[in-house]
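Data block below; observations after.
For this view, one protein chain was removed and the others were kept in their places.
By written order: A and B. Residues from 1 in each chain.
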Amino acid sequence: MITDLPTPPGGSELLRTRALTKHFKMGGVFSRSHLHAVDGIDLVIGENEIVAVVGESGSGKSTLARLIAMVYKPTSGEILHRGSPISALRSRRKILDYRGRVPMVFQDPYGSLSPVYRVSHGLMRSLKLHRTDLSDRGRRQEAEYLLESVGLTPPADFLAKYPYELSGGQRQRIGFAQALACRPELILADEPVSMLDVSVRIGVLNLMSSLRRRERISFLYITHDIASARYVADRIVVMYAGQIAETGPVEDVLAHPKHPYTQLLLSAVPDPRAPVSVPASAEVQEPPRVIDPQAGCRFRDRCPFAIDECSRVTPRLRLLRPDHEAACHVAASDMEGGEQVSGALLN
Amino acid sequence: MIQAQPETVLSVEELCVDYVTDRGPVRAVDRVSLEVARGEFLGIVGESGCGKSTLLFAIARLLSPPAEITSGAVRFNGRDMVAMRDEELRHLRWREYSVVMQSAMNALNPVMTIGAQLKDVIHAHDHMGAREIGERSREVLRLVGIDPVHLRSYPHQLSGGMRQRAMIAMALVFTPELVIMDEPTSALDVVAQRSLMVQIKQLQRKIGFAAIFVTHDMSLVSHFSDRLAVMYAGQVVEIGDTRRLFAEPKHPYTAGLMGSFPSITGPIEPLVGIGGAPPDLAHPPAGCRFHPRCPRVMPRCSVDNPDFYNQEKDLVRCFLYDGRAAGAERVSQLDH
Partner (left out) sequence: MGVNLVADPTRAVASPDAPRASVLRGFGAALLGNRKAMAGTALLVFFALVAVLAPVIAPYPPQAILFDQILPISPQHLLGTTGNGQDIFSQLVWGTRESLAIAILAGLAATAVSVLVGVTAAYLGGVWDHVLDLFTDVFLVIPTLPLMIVIAAYAKGGGFWVLVIVIVITGWSYGARQLRVQALSLRNREFLDAARVRGERSLYIVLAEILPNMTSLIVANFLGAALYAVLAAAGLQFIGLGDPNELSWGTMLYWAENNGALLAGSPQWAIAPGICIAVLGGAFALLNYAFDEIANPALRPVKRRR
């Protein structure tokens, strides 16, 4: 019995997922096994906030973004946009409206723009589809305005260019401009800076921050880089093997990581300013591909604290600190004062 | 300029690598000089297009047309490799220096077992009996922390981290003096990356080889390298002791790079990165290649090309450190 997560502070709720699950069928026509990409995700994104989803490859974070973007259909569970399930959206108009409010920015600056068209193509198409209030001239002007707001000036020059003439950072900004064209509420950013040069990343991250401040756009920022998550996000969700391991305000989770996986991630982040830490043990496994899993914690094979219960019972997210939850039997039983509350605060 | 020390394993002198294109030669590596001492771990960092991979291939003598070395020398234990013929190179290859490539999945043959590939490597460079090959293979796998039972495994049966370690095992099979590595961790996740780096460092201490580690990820290499060389637009712009470089980056590009890494500890400060984009190597800017993006640019920078200047045993390619020009104008340090 899952009780809902509370609405986050700072405004009304934009998006909520309940027990969101996506399984992919593996193997040929006759196989029965399923890859559990995402299992039972409860997530809330509010207005005017940046939520970072952090995890390694195979954690399901990209699948999560694509589920919300309606690229995949969920196997079970639901996604609620301002309270109404998006599975109920049938008419093209309503779906288009949702897509306009919740667009996506992609990871690969070299693959996210069609190489045969000028960079204005996607932008103009977005405007055509979502801004029916504009005339042709109006669209052109809006396109230029959008390019300026993502820092590409002079905009007229950029509109005429082909993707191969732009750098990776510039292409990603075009991606953001395309997302902005629909006047979104929430932008799903799937590893928008991972394929960019280090010196260019900050510019794009700063762009995200400023868009959130100026235009009050929320972001779901998918990344494997915890440091960048800390730099831009308000809240952080740590995913492992398709499930949420830990979630809470960014500073609190980083300062008091409760889930052993979060602790492992933090210890592995190379931070030149941090003192050299004791190296992790030699035999490190990698995140599993979750195919037809048994019950129990999926991190147990790598966890230094695993107890018997971890192999039998799948841990649920439990509130361990204010607003800060983790799905770990050991962390939960470690709690002082026995503040074990199943599910979340009933507000 | 650079004094060759007796313990120098590799010395690169004014190396230039050009690509022959329709539009004329494009210089991808411009007068690069550096040295690696015996047992030293040298990191080469830079972003895309800086020429670090080209430099690495040039050092390993793996360049193919349209890229070619147009001038300079690469001396391995004193002998110039650029001038060597293929026959002589083959003696050196793998026994005295070896190369670890970026992606194991690309470099390992997917249809051969690890054992078979090790055998291939050994056969290519030495004559050993079958039993000896088997022993050596097992030994080298154990060295990198892989159970020798995996001699019979295919690459796809191993995890990403294990594959990379298998590559390293292959590189170490003749205990070379120098191992050149091209971003061997970039295909791995953060946790596996760290574990692999630790392993490489341990191996280095144990066997005593010198290592050149090329990467775009400065912070990754920061804990493991003795010295660090920073490349930009085909040139080395700063080279020196790692700790010192991190504590006080001298070249504005290095400083800019440092300012591009958000930290997970300490207060969250707004960062700026580096504005602009790397230059087109076919038409590099006049004077210092970094000057269009430099927050501390001086008038001189757009005209002359800086040499290396000595700054407490570190070398910086920047006019800011040209001690000779006493009356040089200085733009005050701007915080962009």
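Please note the rule applied: a contact is a pair of C-beta atoms (placed from the backbone, for glycine too) under 8 Å apart; a residue touches a chain by one contact, two chains touch by 3 or more.
Only a predicted model underlies this, so the values are computations on that prediction, with no experimental measurement involved.
A.B. asks: So which of B:V99, B:A211, B:L281 or B:L320 would be touching the chain we can't see?
C.D. replies: Result: among the candidates, B:L281 touches the missing chain.
A.B. asks: Out of A:G111, A:G138 or A:P154, which is the one that touches the chain we can't see?
C.D. replies: A:G111
A.B. asks: Given that one chain is not shown, which residue among A:L35, A:A69, A:V253 or A:V269 touches it?
C.D. replies: Touching the chain that is not displayed is residue A:A69.
A.B. asks: In the complete complex, the non-displayed chain touches which residues of chain A?
C.D. replies: 29, 66, 69-71, 95-96, 99-100, 103-104, 106-108, 111-117, 122, 125-126, 129-130, 162-164, 175, 178, 182
Everything that follows uses one rule, which is that only the chains that are shown with their structure count from here on.
A.B. asks: Quick one: which bits of chain A touch chain B in the complex? Just the residue numbers, please.
C.D. replies: On the chain A side, the touching residues are 56-57, 167-170, 197-203, 205-206, 224-228, 230-231, 254, 264-274, 276, 279-280, 282-287.
A.B. asks: Hey, which residues of chain B end up touching chain A in the complex?
C.D. replies: Chain B reaches chain A through residues 47-48, 145, 159-161, 189-195, 198-199, 216-220, 222-223, 246, 256-266, 268, 270-275, 277-278.
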